[in-house]
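Note that one protein chain is taken out, while the other chains of the complex remain in position.
We just call them A and B in the order they show up, numbering each chain from 1.
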Amino acid sequence: MSNDNFEAVAEAAGGSVASFEPEHLGFGERLQRFLHNYPTAAPAFVLLVAVVGFYLIVGSRFLSAFNLSLVFQQVTIIGIIGVAQTLVILTAGIDLSVGAIMVLCSVIMGRTAVLMGLPAPLALMLGLLAGAACGAINGLLITRLRLPPFITTLGTWSIFFALNLWYSESETIRSQDLATQAGLLQWMGVSFNMAGARITMGTLTMLVLFFGMWFALNHTPWGRHVYATGDDPQAAQLAGINTDRVLLSVYIVAGVICALAAWALIGRIGSVSPQAGQSANLDSITAVVIGGTSLFGGRGAIAGTLIGALVVGVFRNGLALAGVDVLWQEFAIGLLIITAVATDQWIRRV
Amino acid sequence: MAAEKLQPILAGRNLVKRYGRVTALDHSDFDLYPGEVLAVIGDNGAGKSSLIKALTGAAPPDSGEVFLDGKKVEFRNPMDGRQAGIETVYQTLAVSPSLDIVDNLFLGRERLKPGFLGKWLHMLDRKSMAAVARDKLSELGLLTIQNIRQPVETLSGGQRQAVAVARAAAFGSKVVIMDEPTAALGVKESRRVLNLIKDVRDRGMPVVLISHNMPHVWEVADRIHVHRLGRRHAVIRPRTHTMSEGVAIMTGAMDPNTHAAGAFALPEGA
Partner (left out) sequence: MLKRNASALALAASLLVPVAAQAEGIVGLITKTNTNPFFVKMKEGAEAKAKELGVELRSFAGKIDGDNESQVEAVENLIAAGAKGILITPNDSKAIVPSIAKAREAGLLVIALDTPLEPADAADATFATDNFKAGELIGEWAAATLGDKARDASIAMLDLNANEVSVDVLRDQGFLKGFGIDVKDDKDIGDEEDARIIGHDVTDGNEEGGRTAMENLLQKSGGEVDLVYTINEPAAAGAYEALKAVGKEKEVLIVSIDGGCPGVKNIKEGVIGATSMQFPLLMASMGVEAIVEFAKSGKKPENSEGLDFFNTGVELITDAPVDGIESQTADQGLEKCWG
């Protein structure tokens, strides 16, 4: 038996290498590790500070139940789209076509119901199907042709938007026409009062969607596979995961969620406008990034996106109530994005 | 021959694999017997990886046959190999850094809750997975773990390797293959992994160890498959051959047949 010197040295050093004992860390490292394990803590802290700050500046008008429920209404669409965007970004992808899919689906719902006279539930189904189809196109291009998601969805963004303009003929369907012919499409705008707050079906749908996606991501094999695929696709494949199937499913689900956002959009603005949602792609990415999800994939939490969307909504609402010029809203959001990405880079280095 | 007494658990015959004009496997044979650690050594480009990939299904051979438990098998992808009971610990580890230890152990073969929750909501059975993970890790003497829900990326290289080995040992019913498990590790961490390999073997699971590290090979291997120019050049034993002789055979500086112990060693009892 051969036994070289260094082996003996290693024996002497003991075998504590693979033990999992806690180490002693400084405050910075502890914070880093804490944020690493709880990536939503940072945006939650920002949200808390923003709420308290605006309460101090604006007063109780800001912190009233009604105003807070208003913020929820205002972030409903970006929140829903943000769920789709989070899903895609978790796989280390990005979906620039989310806004275009939403508008296209809303136009399909509105025109099939009002101009073609289809029953509203059928029009709604057609819109949801169209969302799934758009997502499937993205997913197939990315998995079959191996195109990068950024370029693919940049392309389909234009394509879906062009289809929207062609099919809508750049015409708006007015709220009043929808109300008489397809009230179901405005259902998301229906609201009720509760303890001074005004809650819309759209807001509830968003919250239910967040909960559902949280469950799917954390408590089903599919969710674990989404994380694994974004984290290290090669490792996921070696572990026996069909990463192409995971990616395809992610883009299809994202498409359907965008169609759901289309329904919420109709509920919120009452009408069907082919001009709507043009900044939804960037706004949703903003919410996801501020929410602490890493653009490099595999890291982040769905709850962070809700918080991210709320942070943006609170800034917008609070600054408006304080009478601050809108350009400072843009400025503040920009700072938050940079801070969020820098934080992500830092906590990735654990 | 003594082959009637003891049958190889995993065997390859006349395996050929070509990549364009390069012949990676040139009618190579392979035999792994129950309960042994078989090391595979060879110079860079000798075809070690091609051999392993041919056996596991990661890159099926152009011709030749693979036998598992004496039965001919045809693996078309690594999943086929896994389902047949061959677990591989890859050099790149194949763990997902941001998932925790339990999730990694069960990645791709998660357990669902019984009843409605599992059947309709595909809900993971977190408790039972954690319990199994704890069992497997403690079987391998790894249970000084404080928190099996911590992400793998917070672990050291050796700890990650331990997770990967534990996964292979937990699910491999027939064979565990380890591709350069100590290549990226420090001296102390390597030692721990070597002990793990012995533990796995002692629990009756045969192990294939691909390594460039001769001291490690000579410490844990029962037999050593020397791969050269795309084929099995010799099978030697740490007991009969010195490291220098092994390296000489591997590089072609020594003809294995000139050694007193012969060119093709069989396991004890065979």
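As a working rule, a residue touches a chain if its C-beta (ideal position, glycine included) is under 8 Å from a C-beta of that chain, and two chains touch if they have at least 3 such contacts.
Quick caveat, the model's predicted, so the values are computed rather than measured.
Colleague: Could you list, sorted by label, every displayed chain in contact with the chain left out?
Modeller: Computed over the complete complex, the missing chain touches A.
Colleague: If I consider the whole complex, including the chain that's not displayed, which of A:Gly110, A:Gly277 or A:Gly291 touches that chain?
Modeller: A:Gly277
Colleague: Looking at A:Ala41, A:Met125 or A:Leu165, which residue reaches the missing chain?
Modeller: A:Leu165
Colleague: Given that one chain is not shown, which residue among A:Arg111, A:Arg224 or A:Arg268 touches it?
Modeller: A:Arg268
Colleague: Using the touch definition up top, pick the residue from A:Asn37, A:Thr143 or A:Ser191 that touches the left-out chain.
Modeller: A:Ser191
Colleague: Which chain A residues touch the hidden chain?
Modeller: Chain A touches the missing chain through residues 61-62, 66-67, 70, 73-74, 77, 161, 165, 170-176, 189, 191, 198, 265, 268-271, 273-279, 316-317, 320-321, 323, 325-327, 330.
One rule holds in what follows: only the chains that are shown with their structure count from here on.
Colleague: Please compute the C-alpha centroid of chain A, do the same for chain B, then give the distance between them in whole Å.
Modeller: The separation of the two C-alpha centroids amounts to 41 Å.
Colleague: Looking at the complex, which residues from chain A come into contact with chain B?
Modeller: Interface residues on chain A, with respect to chain B: 1-4, 6-7, 9-11, 13-22, 33, 36-37, 215, 219-222, 224-225, 227-228, 231-232, 234-236, 238-241, 298-299, 350.
Colleague: Using the touch definition from the top, list the residues of chain B that touch chain A in their complex.
Modeller: 78-79, 82, 88, 90, 92-99, 103-104, 107-110, 112, 121-124, 126, 142, 144-147, 150-151, 153-156, 158-159, 161-162, 187-193, 195-196, 215, 218-219, 238-239, 242-243
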